[in-house]
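Input: one structure, supplied below.
Part of the complex only, each chain left as placed.
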Amino acid sequence: MGQDLLGVLFGDPFAVMNTIGLLAFALVGSSKAIREEFDLLGITVVGLAMAFAGGATRDLLVTRVPLALQSPIEIALGLLGVGLAIALSVVLTAPDTHPITLVADAIGLAAFTTTGAIVATDAGVSAFGVVAIATINAVGGGAFADILLDRSPFILFDDFYASCAVLGGSTYFLAGVVGVTGSTAAGLCAAVTVLTRLAAVTR
Amino acid sequence: MGQDLLGVLFGDPFAVMNTIGLLAFALVGSSKAIREEFDLLGITVVGLAMAFAGGATRDLLVTRVPLALQSPIEIALGLLGVGLAIALSVVLTAPDTHPITLVADAIGLAAFTTTGAIVATDAGVSAFGVVAIATINAVGGGAFADILLDRSPFILFDDFYASCAVLGGSTYFLAGVVGVTGSTAAGLCAAVTVLTRLAAVTR
């Protein structure tokens, strides 16, 4: 874990974005389960499902064992996000619609769009593949959480949510085309995704 | 792309069948979305989902990165099929039930049964594996499109649809047992699938 923390501090963009995304999406998923009055097990399952489902699908698409099953840090970060949601629910009355949760969701969306774009680019897929995997990484967790919560996952496509990930993933690919890579490309991808999403939410 | 076109012209049976299947299923999926009055984005998403979902599942089952994410030609062919559906919808009043679409669906079913049988055989799976992967390749796209259109995907099993793929995949395997391979086996597989399907439709 020490090595990974160093990776975060010294700027491995995948590690930074993955850490942010896991915390944010576990928090958001658990908040939704708290709103639906799930018990502690249910809150944990939905939080972890939202944190891990997108990245696991991404890993399967590039044919590697899902990171969430390999690294103990992943599960620790997910559980930390679940704990944060429970702490927030003590303080707030409607945690799932509170601005903190909406912002966390936008941040998680941006972080996972970026991890998806990084992994897809490293796997050498086509331009369409980069955008598709970035979007699946970003939206997969929320879609799976919605299924567990017995909501339709397709609202994600109505509400300018998946589209933000498409824009972010396209930004990452285009940045690479013009020679911008690494942390700068990751930052651009995350910025485009989070800003378009926050614009849609606050509209 | 030049090389792939040569491959098509000089008879790589996978390339021929894959090209036909992508065009046909993108056309059929988009026509269904047009009938449901989806917007342009929805029409494109359903068309591409129908064209790619079966092959992506096939590729995951033999643990390789989905072709649709690797090759720019795949997405170009899918978008061409979507465009054809939009052009048809201008001319026809009910494009999703028009004979052109029903025939295109039967042709796509046959083409993807064949690509599935080819890939499964190359991957060295069992006889059951060849038939299962051929059927999943053929039926997966339509099932996923039905989910996106909020229909039950299981009608595919009622309506002598998946059964045609089972017959075609079995034909490909049995052809190999008696020593018939390559383009001839692919042609037999496609012929059995498309003819049984057209017989069921026109019954």
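Order of writing sets the labels: A and B. Residues in every chain begin at 1.
Keep this in mind: a residue touches a chain if its C-beta (ideal position, glycine included) is under 8 Å from a C-beta of that chain, and two chains touch if they have at least 3 such contacts.
Remember, predicted model here, so these are calculated numbers, not experimental data.
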| item | value |
| --- | --- |
| Identical protein chains in the complete assembly, only 2 of which are shown | 3 |
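Operating definition for what follows: only the chains that are shown with their structure count from here on.
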| item | value |
| --- | --- |
| Superposition rotation for chain A onto chain B, Cα-based, multiple of 5° | 120 |
| Chain A and chain B, separation of their C-alpha mean positions in angstrom | 32 |
| In the complex, chain B residues that touch chain A | 42, 45, 56, 60, 63-66, 68-72, 74-75, 148, 150 |
| Chain B contact footprint on chain A (complex, rising order) | 60-63, 120, 123-129, 132-133, 154, 157 |
